[in-house]
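I am attaching a structure below and will ask some questions about it afterwards.
The complex is shown incomplete by one protein chain, all other protein chains being positioned as in the whole.
Chain IDs A, B and C follow the sequence of writing; residue 1 opens each chain.
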Amino acid sequence: MQLLEAQSVTKVFGSGVLSKDRLVAVDEVSLTINEEKPSIISIAGESGSGKTTLARLLLGMIQPSDGNIRFRGKDLATMDRSERREFRRQVQAIFQDPFEVYNPFYRIDQVLTTPVRKFKLAGSKEEEQRLIEESLQLAGLRPNETLGRYPHQLSGGQRQRIMVARALLLNPRVILADEPVSMVDASLRATILESLMKLKRDLGISLIYITHDLTTAYQISKDIYILYRGSVAEVGSVEQVIKDPQHPYTKLLVNSIPLPDPDIRWGSQNDVDQAPLTSGLKSAHGHGCKFANRCPFVMAECHEKQPPLYRTHEDRAVACFLYKNEPSVGGREMAESLAA
Amino acid sequence: MLSNVKTKPVDVRTKTRADRILDVRNLRVSYQTGGGQVRAVNDVSFFLRPSERLGLVGESGSGKTTMALSLMRLLQSPAVIEGGQVLLDGVDLLSLSEEEMRRARLADIALIPQGAMNSLNPMLKVGEQLRDAVTAHMDSGGKTSREARIFDVLESVELSRNVVNAYPHELSGGMKQRVCIAMGILLKPKVIIADEPTSALDVVVQRQVMETLGRVQSELGASIILVGHDMGLMAQFVDRVGVMYGGKLVEVSPVREIFKDPLHPYTQLLIGSLPTLESKENFKGISGMTPSLLTPPTGCMFHPRCPQVLPHCQVEIPPLVEIKPDRWVACHLYNGS
Amino acid sequence: MNTATVQNNTRPNSGVNIWKTARVVLGFFNNNRLFTFGVLLLLALFLFGYIGEMTTSRKMADMGAAKLNLRPSAENLLGTDGLGRDMFTVMVIGIPNTFKIGFLAGAVGVLIGALMGLIAGFYKGYTDTIFSSFADVMLVIPTLAILITVSAYVRVVTVEIMAVIVGLLSWPLPARLIRSQTLSLRERLFVDVARLSGQNDFEIIIFQILPNLTAYLAASFVGAVSGGILASVGLEVLGLGPQNVPTIGRTLYYAFNYSALFKGMWWWWGPPLVTLAIIFTGLFMMSVSLDKYANPRLQGSTHN
Partner (left out) sequence: MRGLDLGYFIRRIGMFLLVIFVAASFNFMIPRLAPGNPIGAITSRMSNASAGIENGQAMFEAYRERFGLDDPLYIQYTKYMWNTLRLDFGESLSAYPAEVWDIIGPAIGWSISLIGVSVLITFVLGILIGALLAWKGTPGILKSLLSLTMIGGVLPYYLLAMLLLYFFAFTAHVLPMSGAVESGMARELSWPFIKSAFRHAILPASSIILTSLGGWALSMRGLMVNTIGEDYMLLAEAKGLRKSRILWRYAIRNAIPPQLMHLAIALGHVVSGAILVEIVFSYPGLGYQLYMSIVNSDYTVIQGITLILAVSVGLAVLIIDLVYPRLDPRVTYVAESSG
């Protein structure tokens, strides 16, 4: 059974009556999470790649312009109240800035008691207290060091773990983590990633890890989706995509990672280094590959039509005409095969 | 001598070695908060060689930005420089008059600020902001040479001349950061302080901007202090790294050595926690919390979190000493040798 | 796990701890001397009205209740006016009436404004366009002119109707302030977290957004009260507004019309003038100190 699926979802902003500019934030992206085989999937991309929009689509916070999001086979758009409630419980999220997620007006208890009360998880005060303490301990926190405090009295790491505890209260099947460590210090980053890993390992919770940082994506996840301006540029197992990138954009990205090793200098993989500086003038609307005007390997056909995904390996596909000799594959098919 | 500052008699004791373009001695900065006095920079000493790239890393609250700004005396009101010396080419910047310091800024020591997104005045065209900067340091005339210099620096940071007519909001983040770099090298300063110059940029643009910065710096022969928290960026860019923890400098070493053989236990844990493409699913964090500067621990700042803590660590503050050539560390583990 | 310590740590927020709340409130007043002083000024004036009323008879405020044009004396503490009314009694009755108009007008204005601002800011889009256009139009139409016109036609009004009319015209300013704050608050991540925790739009507006607007609401309210008193006294000085009820403005109207200024009858125009000066000083102090909370950057500059 597929737990959570995005089926060729597209999200267009600014298609109102008054505005002329349309922004295709997410462009026919498919993604699948299998209920029986929990895994960690990374969605990586730079700012403007549509990764946060995709996250909000998956959480049902915004509606897709085209395509659909399915939870256990059922389209979110056609769900009734109780089905939506169930979806809400099972698909949870943690966010980038562990300070911003707290309402400064309340003690941190409020973010924990609200879900318990709204979803009627506990029959009594005592049960509520017990549930909260359990989930805090699961997230690696001591209840008496955290409850009753205001967010600014806690460290960044504690704040982020309380968000994990909040999600765990609802006993979800999927947690979407939107840049969970980009705002915390290096020394805490590892600890938080460790506890996210444990959720999958010990509780069987699937994780969608959204990030701009390929190194942590490599470390934590099994599969990765590289997004470029709303489209999937390359998808596959992290081992292959990051250790041996095929799409010119992925190569550029991997090549630009500032590795903490003075002996591996930037640009050691030299073949994409001639990429022009222009950070992406918009190409003719709707035509051609979105990366064409930055691509050192650009060919005539790149300007004519958007490349489909070509399956270059069993568990990897690339949207680039350089690989047009390989068989093409649909986004959904690829996503399902990775999840299987 | 500073090019723009009238020659000042230099105390014999402050006479510095010729191989140190910038020599910071016992710098102390504190600020007053509602809860009491906080010492953000605590007795920090280091030096910078001509044409050298020094990285200053630290987590949030380690005092790295406060220190960078205090070198240029740009601290805002509750923060006060309590003492120490900042010798730029032998002249103590902290002893200059306001007007002398103003003239030294940009001409001798320049800042490339954090958050280029908001560092340009949104109401003025880029050209006007560059012109303002040159004019502030000119006593008279020279309009054509001024314009020529502006086009020069724009070209050297790979920007088109047309950006002089653009407002900041019309530029991309990377372009704005390039404008800030152009601003920094406008008057060929001896020292450039770059405070997290790429923290808001994507990795691809970050790399391009840093490569530009590196190139103009070596063309100019200026020294650079790169302030930041990203060890990866340090590994790629600098010659030496200084590690700050709780307002103190705990280690200063050449970049290769610090990654291969970190000395201070904090540096060791920090390097160990970095994600690499070498290992999967293997996370090593540093347990414990960053010290509160309001109620700092006694002795060594790191002793509450230190796995190799010695009995006298919580009593005695370890000084920063050179234990091997060019390797400075502030830790009692190395006191004996 | 030692549950007893946990209980101790977590209970205070569920049961309302009066002492803790009192400490917080007292702490606020202690940290905001200016605000406290403003409140005390208004409170003193208010008490003067209420306590004063017990010492005198309402009848003394009727025309011809006393001799005309008497200087202040032991019998008539503030003298009598040219219509034979005891000025002390007039003030004692007038002050609460003026307060009533101001507070009622402020409450009406802020209530409508907050509602409009919250809805427009939270739902954005077309709802926002309609609400904000309406507010902008109302903001631009000169309020006092409308009030004068209305009052010119509606010759007889009560204190309450007057207050409501003034209030109905004062909502656009709070609405704009609340709207712009709501627009930024709704993008904050804690709104997303609340939604994930199962709260609906209504609960998010009431429990997540509204509490963060306390400073703005308070500042708006003080502003609206101040504007309401300014406008209503202005109308009364023109001879518009409530006719047979003593208010501060009405007293000034008589003083002005009977040339008290030029007859040297300072006890006629002096007390209402001083009263207004006290009211506006108090409100001004409150709004300056509230500004600090509504505009956090000001905090740094005042604390140096």
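FYI, a residue touches a chain if its C-beta (ideal position, glycine included) is under 8 Å from a C-beta of that chain, and two chains touch if they have at least 3 such contacts.
Owing to the predicted nature of the structure, the values given are computational and were not obtained by experimental measurement.
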Of B:Tyr31, B:Phe151, B:Tyr167 or B:Tyr334, the residue in touch with the unshown chain: B:Tyr167
Option touching the unshown chain, where B:Ser97, B:Asn118 or B:Ser172 are the choices: B:Asn118
Option touching the unshown chain, where C:Ala65, C:Ile112 or C:Ile148 are the choices: C:Ile148
Hidden partner chain, touching residue among C:Leu45, C:Ile209 or C:Leu230: C:Leu230
Chain B, residues in touch with the chain not shown (by the definition above): 69, 72, 74, 77, 102-107, 110-111, 113-115, 117-124, 132-133, 136-137, 167, 169, 180, 183
Positions on chain C contacted by the hidden chain, ascending: 133, 136-137, 139-146, 148-150, 152-156, 230, 233-234, 237-238, 240, 252, 256, 261-262, 269, 273, 276-277, 280-281, 284, 288, 291, 295, 297-298, 300-301
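One rule holds for everything that comes next: only the chains that are shown with their structure count from here on.
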Chain A and chain C: spacing of chain centres that average the CA atoms, whole Å: 50
Rounded Å distance, chain B centre to chain C centre (Cα mean): 52
In the complex, chain B residues that touch chain A: 59-60, 158, 172, 174, 202-208, 211, 229-237, 255-256, 259, 269-271, 273-277, 279-287, 289-290
Chain C-facing residues of chain A, complex: 59, 61, 85, 88, 92-93, 95-97, 100-107, 109, 111, 114-115, 118-119, 125, 129, 133, 143-144, 147-148, 163, 166-167
Contacting residues of chain C [partner chain A, same complex]: 1-2, 5-6, 9-10, 12-14, 188-190, 192-199, 208, 211-212
